[in-house]
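So, chain A:
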Amino acid sequence: MAEALLFVVMGLGALASAVTVVIARNPIYSAMGLLGTLLSVAVLYVVQLAHLVAAVQVIVYAGAVLTLFLFVIMLIGVDKDDKREENLPYQRWIVGGLALVIVGFAAGITIFGDFDWVPAATAIDPAATNGTVEAVAEPMFTDWVLAFEATALLLTVAAAGAIALAHYRRRAS
Partner candidate 1 sequence: MLTWLVLLPVVGALVVMSTPPARRELHLPMGVALSVMPLGLALYVFAVFEPQSAMQLTEFHSWYEPWGIAWNLGIDGISMPMVLLTTILVPIALGASTKVTKRTKEFVVYTLLLEAGMIGVFVALDLFLFFIFFEAILAPMYFIIGIWGSERRVYAAMKFFIYTAFGSALMLAGIIALAVLHNEQVGAPSFALADLSGLALSGGAERWLFAAFALAFAIKVPVFPLHTWLPDAHTEAPTAGSILLAGVMLKLGTYGLLRFNLQLFPEASVDAIWVMGILAVIGIVYGAAVAIVQPDLKKLVAYSSVSHLGFIVLGTFALTSGGLQGAVIQNVNHGLTTGALFLLVGMIYERRHTKEISEFGGLQKVMPVFAGFFLFMIFASIGLPGLNGFVGEFLVLIGSYTTLPVLAIIAASGVILAAIYLLWAYERVFTGVPEKEENKMLSDLSVREVSLLAPLAALVLLLGLYPNILLDKIAPSTEAVLDHIEASTDYQVPAPGRLGDVFVAGGEEE
Partner candidate 2 sequence: MVEPGWYMGLAGALFLIGALGLLLRRNALVMFMCIELMLNAVNLTLISAGRALNDINGQVAVFFILVVAAAEVVVGLAIIVAIFRLRASASVDELSELRG
């Protein structure tokens, strides 16, 4: 019951924050909306016993990524509000139409289509997915070790890429 309550509250929170991201005119508010979503979702992780992931979400996302976003927003200028008018013809109509189609489709398969998110599901055993550090670390460093190593590559790329993009700045200025 508590879980249901949390789900509803946090779920609505996540949605509301997400909508904020989309509709806020000032990027700062969007960032705050994103923060709200991230935190709400982190709570939902905890509810689903993904403790470590939730922690990482808060630290990495809310802590690092969002800070980065804020930095850039500051750089660009906080005081600039975006205009609300759409200057691409039909864009809103197309997107609205697509949204309607997607929602209609989702509603359709949910109501009429016997839709099952997890058709292979078995009885849930909370112990199996109790996301403690140990439980997550073991597969990560055995079965997934190569993927873990690949993240190193990813970060190298990100670093080298950022440098490459910024490098020019030095020369040009």
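Going forward, a residue touches a chain if its C-beta (ideal position, glycine included) is under 8 Å from a C-beta of that chain, and two chains touch if they have at least 3 such contacts; residues count from 1.
For anyone wondering why these and not others, all candidates are chains of the complex that A comes from, given by their letters.
Since we're looking at a predicted model, the values are computed, not measured.
Taking the stated C-beta criterion, I'd like to know which one of 1 or 2 contacts chain A in the complex.
2
Name, in rising order, each residue of chain A that touches candidate 2 in their complex.
3-4, 7, 11, 14-15, 18-19, 21-22, 24, 27, 30-31, 33-34, 37-38, 41, 44-45, 47-50, 52-53, 56-57, 60-61, 64-65, 68-69, 72-73, 75-76, 82, 86-88, 91-92, 95, 98-99, 102-103, 106, 110, 116-118, 120-122, 124-125, 128-129, 131, 135-136, 139-140, 143-144, 147-148, 150-151, 154-155, 157-159, 161-162, 165-166, 168-169
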